[in-house]
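This is the structure, below, for whatever I ask next.
Apart from one protein chain that is not included, each protein chain of the complex appears where it belongs.
Right, subunit A next:
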Amino acid sequence: MYKASTGAPNDTYRVAQVANHGLLTYPHRLNFYDAPPLFEVTAEEFETSAIHRLHILSEIETSAARNRTWDELKKVTAIQCDQHLPLGHNIDKTEDLDGERRRDYLSHFVLRLAFCRSEDLRQRFVKAETTLFKLRYESDLINERASFLNSRDFNWIPVDATEQKLYAKELNSPYFGKTEAERLAEKYYKVKWTRVPDLVERRKVFVKKGWAYVPSREQSSIVFHEFETHLQRALEMTAKLIPRLDEDTRLIPVLDNLSRAFLNGISSEWTSTADAGNSETIKAEQVDSLAKKHFPLCMRTLHDNLQRDNHLKHFGRLQYGLFLKVLGLSVEEAIVFWRKSFSRIADDKFNKEYKYNIRHSYGLEGKRANYPAKSCQQLLTPGTSDHGCPYRNYSPENLQTALLSAYSSQGLRSSDLPEIMSYVKSSHYHVACTRVFELTHSTDGISKGEGLGGYENVIHPNEYAARSIALAKMKEEKVKEEPMVVE
C-alpha cells in the first residue's frame, strides 16, 4: 500500500489504466460516497466492514487527541489501513481492486448510519473521515488523482487571462511565495471564498468581491472542504431518515455498538488478534507483585481495595476474577487466591457462596459459558457500577491521587498529571490510560505515542497487563543475552 509510483513507463501505465477503466465498478480509489449502496449485503459483512473502518477512524481520532504530527498520523494510519481496509491504486497489480473499494464504500455508509444520530457523533465522524480522505488524497498517484478530480464537477471557474491580468499585481505579489516565474505561470481557479475557509483564515489566497482566487497548488483545499460539507449535509439528511430504521430491530443494536465503540475506543471483542490470554500460568502468590508492576489502574484499584478490605462487592469480584482468568490464573489457583484474600470469611461460607461463583466464571458450573473478561468499552459503559473505568468515574482529585499512589514507583511524576488529565477532560479515557502505560514503561523502550508498542491504544485491561508483562520478559532476556561489561 501507499507505495510510490515505481516509475513505470508512460505507455504501460496508460494501457493498464484504460484496461482497468473498462472493468472497474469503482474506477477511482478516492470516493465522495455520493449515493448509498444498493447491493445486497449479509449481516456479517455489514458489521465486519464497519468494524474494520472503525479501527482506522479510531486511530485518526486518537492521533488528534494526542497531538500527533501529520507525518506520525500518516504512519500509524497507514498501518491500520493496510491491516483493516487496504485500498490499492489502479496501477497496482492488486487482484481485487473492486472488492477493496466496495468494502470501503460499504463500510463508510454503515458508519454513516451509526454516527448520524447526534451532533457530537456527526462532527467527530466528519472530522475523522475528512482526515482519512486527505490521507488517501495525498497518497494517491498524480494521474489517478487527476482522473478522479475530472470525474466530478467541483464548480471551480478557471480564471481567464483577462481577469488574471486585471489582478496581476495582487496575484503576483511575493507575499504568496514561490519565485516570480512560478507565480506568473500559475493557474488560478475562482470559487466562493466560503469554500476555502482554511486558506482565507490564513490569508493564503487573494480574495475579491466574495471570490477566492485559488492557485492550482492549493486546489486540494477546495476538494477537502467540498468533501467535508458534502458529508456534513449527507449525515444531516440521514439523521432525518433514520427514525424509519428504528423499526429494524436487528440493525439498531449493531449501530449502537458501533457508535459506542467509537466513543470509547474500539474494543478487543472485535479484534481477532487480541485474544489477550496468556499461555503461561500464574500462581496465586504472584498476583500481588504482578498487580503492582503490570496492571492498569482499573484492575490495580480493585486489587488494592481487595487487599485493604479483604472484600470486594459482586461486580468487582466478577470483573477482577475474569481479568485474572484471562491473565492466566487457573481455577484452582483462583480459588486459592480468593480464599486468601477473603481472609475474614469463614471456610464454610466461602465454600458455599464464593467457590461456586468462581467455578461458574470459569465455565465449570451453571450454563458453563466461557465468559470473556470485560473490555474497556464495557467498563466505560455508563451504569457499569462503581467498578468501571477509574479515568471516567473518579473525580479529578481522586484520580490524580490514585495514579500517583499506584504508579509513582514506576516513574510516574506529578508533572505528568496535567497531560493525562487533559485527555480525561476531553473524555479520551483510553488515551489517558495509554499515556500512563507509556510513561510507566519508558525504561522498557516505550516512547511517547507508541502506546502498547506498535502504536496501539489500550482497549482491554488484559492487553495492558499482557503487554506490560511481555515487555518485562523481553528486558530480562536482553539482560541475559548481553553479558555485563566488567572493567
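What we mean here is this: a contact is a pair of C-beta atoms (placed from the backbone, for glycine too) under 8 Å apart; a residue touches a chain by one contact, two chains touch by 3 or more; residues count from 1.
We take it that contacts and distances are computed from a predicted model.
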Protein name, per the UniProt record, of whichever chain is missing from view ("Nitrogen fixation negative regulator NifL", "Geranylgeranyl transferase type-2 subunit beta", "Rab proteins geranylgeranyltransferase component A-like Protein" or "DNA primase"): "DNA primase"
Which of A:Phe206, A:Phe262 or A:Tyr362 contacts the chain that the document leaves out: A:Phe206
Residue of A:Asp82, A:Asp96 or A:Glu119 in touch with the missing chain, whole complex considered: A:Glu119
Absent-chain contact - pick from A:Pro197, A:Pro396, A:Gly411 or A:Gly445: A:Pro197
Hidden partner chain, residues of subunit A it touches: 118-119, 169-170, 173-177, 193-194, 197-198, 200-203, 206-211
